[in-house]
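Note that one protein chain of the assembly has been removed; the remaining protein chains are unaltered in position.
Chains: A and B, in written order; residue numbering restarts at 1 for each.
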Amino acid sequence: MNVLTQNFQLYGDGFLGTLRLTVYSSLLALALGVVMAGFRVAPVGALRGVGTAWVAVLRNTPLTLLFFAMLLGLPRFGVALPFELFAVLALGCYTSSFICEAVRSGINTVPLGQGEAARSLGMTFGQTLGTVVLPQAFRTVIAPVGSTLIALCKNSAIAGSFSVTELLSTYKTLNENGYSVLWSFVWIALGYLILTLAISALFHFMERRWGAAR
Amino acid sequence: MPELRHRTPRRAGTPPTARVRGARTRAVVRAAVLLAALGSALGATGCGKEGSPPARGPQPGKLPRYTVDTGFALPGSPTWQRAKKRGRLTIGVKEDQPGMGEMNPATGVYSGFDVEIANMVAASLGFDPDKDVTYKAIASANRETALQNGQIDYYVGTYTINDGRKKLVGFAGPYYIAGQKLLVRADEEGLRGPQDMAGRKICSAVGSTPLQRIEADHPEAVSVAYDSYAICVDNLLNNQVDAVTTDDTILLGYAAKDPEKLRVVGKAFSEEPYGIGVPREDTELAQALDTAITAHEKNGDWKRAYDVTLGLSGVPAPPPPRIDRSLTS
Partner (left out) sequence: MTARRSPQARSSAPPAASALYDVPGPRTRIRHFCYGVLTVLALAALLGWVVDLLVGTGQFSAVKWRPFSYVGIQELLLRGLGNTLKAFAMAAVLALALGAVLAAGRLSDHRPVRWVSTVLVEFFRAMPVLVMIFFIFVALQVQPLPALVAGLTLYNGSVLAEVFRSGVRSVDRGQREAAYALGLRKTQVMTHVLVPQAVRAMLPTIISQLVVALKDTSLGFLITYEEFLHAGRLIAINMDYTMPFIPIVLVISAIYIGLCMLLSWFATWVSRRERRSVKAGRSGAVRVAPAEAGSAMPGGSGIR
């Protein structure tokens, strides 16, 4: 117990670090994922190709490899970003491929007549997708996007090994200061549980509020 | 043509299960072909040159040999006892620090000043460095764990003695006093020490103490952090940063690889006593290591080891430090 109380600052920083990583990467992943999903259903073949390749490559890339490649590769171009930004980029791009697939299968659940009705009103592809199909798809993708973001939160632990302040890496400082390793991990685990349960609750709420009746 | 005619009726006549099995056989064949292709691709890479790419920089002469003290015994040290029973000493070293502890990726041979120190004290403990020593690469983050769970018998690898670590492991030494300095391009004129860093890009490893020191004490410098010193040095050679800063040992190691282009400058602006890490309870071993270090400093082995490693950078050997007996009492 005293591991927590005596190192509240450290745990707090770690917790906030993980929270920041999760929030920023989620935003990036959602934005990129929706765009890529749009590409994947677009009438232009080349765009579909971009979307498909994005998903196929990133979904089969180990996240650690992505961090590894960014940290070794980007400096070669003289890119010296803060490490937290590297981490957000890696996490966001990686997760966007899963968001893309969730959104795409959500698009597939919207009844065919909706799109046909929109088109009969003279809407373009962009209008049909943006104002008719995606808002309805949104209702069905709440749950899968929620579990993807929970996974993102858990995956953010990798960033700690690449010198980003986050929850898991607090164990190193605690270990150096001679605290019980067992207890420091208990509190770390609890921190992740709080975050994942919070995301879970948030998406549960959204699901109840806007979710599609099933 | 006859084959096709033959196949069509059979397909129509066979029950669906057989058809599935046929598809499966074809798929298995396809997978086998794929695997074979992969295998031969791997096999194709199997032909290559022996040995390793030529090492850069001036080559060391003959490495020093250390006299093995075959009669040595240390019954009070559990670590030494275990090693003796095994017949081998397992030493933790670094594998990615040129000049200090570096493994040649192609040959697996370890070299550097730390490795020489590890070897000379191994000889004093009665283990032949050529035959009875196994090196184990241990990353900085896992040094304490490796010593605590007995993965290694002792650790020699740019290991600064400090109070936090003293709670977790024991130390022998120090065998070298390192200090934070600057590595610059050889043609650099305007950057000779910490006083000239204003507005210059100074690179170090992310999260490292040298980086924190620069950020705290020299806010006028532009600090740049990368994942490892190697990336910093690469960027230094490509004019993307102006200096790399960390312990002079590490910097000298890089300078020794390319003394034409790289130079270590300035007075040390910190003091890092390097020690040999041992399991915390094993003071007997630490004391024996202290005795060994002193002996090798006296008989000139220490200086010879420096000359064939860090000395290649052109910087002469400093006098060896005094052993801190308070560490082992």
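Quick note on the criterion: a residue touches a chain if its C-beta (ideal position, glycine included) is under 8 Å from a C-beta of that chain, and two chains touch if they have at least 3 such contacts.
Small disclaimer: the values here were computed from a predicted structure and weren't measured.
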Contacting the left-out chain in the complete assembly, out of A:10, A:41 or A:81: A:41
Absent-chain contact - pick from B:76, B:105 or B:314: B:105
Of B:48, B:87, B:199 or B:319, the residue in touch with the unshown chain: B:48
Among A:103, A:129 or A:164, the residue in touch with the chain that has been omitted: A:129
Contact footprint on chain B, counting only the chain that is left out: 15-17, 19-20, 23, 27, 42, 45-46, 48-56, 95-96, 98, 102-108, 137-139, 141-142, 145, 148-149, 151, 228, 230-231, 233-234, 238, 254, 257-258
Where the unshown chain meets chain A, residue by residue: 41, 43-48, 50, 56-57, 59-65, 68-69, 72-73, 75-77, 98, 101, 105, 107-108, 110, 112, 114-116, 119, 125, 128-129, 133, 143, 146-148, 150-151, 154-155, 157-158, 161, 168, 171, 175, 181-182, 185, 188-189, 192-193, 196, 200, 203-204
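As a convention for this text, only the chains that are shown with their structure count from here on.
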Between chain B and chain A, distance of the C-alpha-averaged centres to the nearest whole Å: 35
Complex interface listing, chain B residues touching chain A: 141, 144, 164-165, 167-168, 206-207, 224-227, 231, 234-235, 240
Interfacial residue positions of chain A with respect to chain B in the complex: 71-72, 75-76, 78, 80, 83, 162-163, 172, 175-178
